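Pasting a structure here, questions to come.
Just one protein chain is left out here, and the rest sit where they should.
Right, subunit A next:
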């Protein structure tokens, strides 16, 4: 782990420019847009609302995540992303405080320029917070790519993703900076995995600072 930390120090963690706006839609109970460079996602959160009897869970809320691609209908890839986002949200939401109700999160991909899953996770977190749902902690998504030279690139673009031999996305929580969810593709060694986790944990601190800034900006307008 010490060696991973050293590498982490020497690696310059560069994230693209981030942007976030909360409460931009009037109809949903919570909404957010999240932008990472040219990747952009719009999130709408409904709930706690009435739930269908077939989906009712007697001791917690039913969370449903729907991802709408930019073009066409949701396919297998969106389903797998939905599952990643849902399981991360379930880990941080205190869903037992709203039993027998439904929470619906709709994520619309506006543009994909790499690191889409991490952008989806970040938009989801901001929308949950905007809806005022109780959460035990915040979470963020960080994507990193390992290129052919073995270098780790955080927050890669589509071009960088294409050149890389492995892409790893982690969801990291805000209290202990532990990994809540991981989604990987490509081949990498155990050592590289540990390196990537360390890099992503480091990057998550930046993202959480950004979260705090953007929420502060929002509440500064409070009348």
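Miscellaneous remarks
The rule we apply is simple: contacts are C-beta pairs under 8 Å (C-beta built on N, C-alpha and C of every residue); 3 or more make two chains touch, one makes a residue touch a chain; residues count from 1.
We take it that contacts and distances are computed from a predicted model.
Per its UniProt entry, the chain excluded from the display bears the name "Exosome complex component RRP40", taken from "Nucleolar protein 6", "Exosome complex component RRP40", "Pseudouridine synthase II N-terminal domain-containing protein" or "DNA repair protein rad9". One of A:101, A:147 or A:160 touches the chain omitted from the figure, and that residue is A:101.
When the omitted chain is restored, the residue from A:20, A:67, A:106 or A:129 that touches it is A:129. In the full complex, the hidden chain is touched by subunit A at residues 23, 29-30, 47-51, 92, 94, 97-102, 129-138, 173-175, 211-212, 215-216, 219, 221-223.
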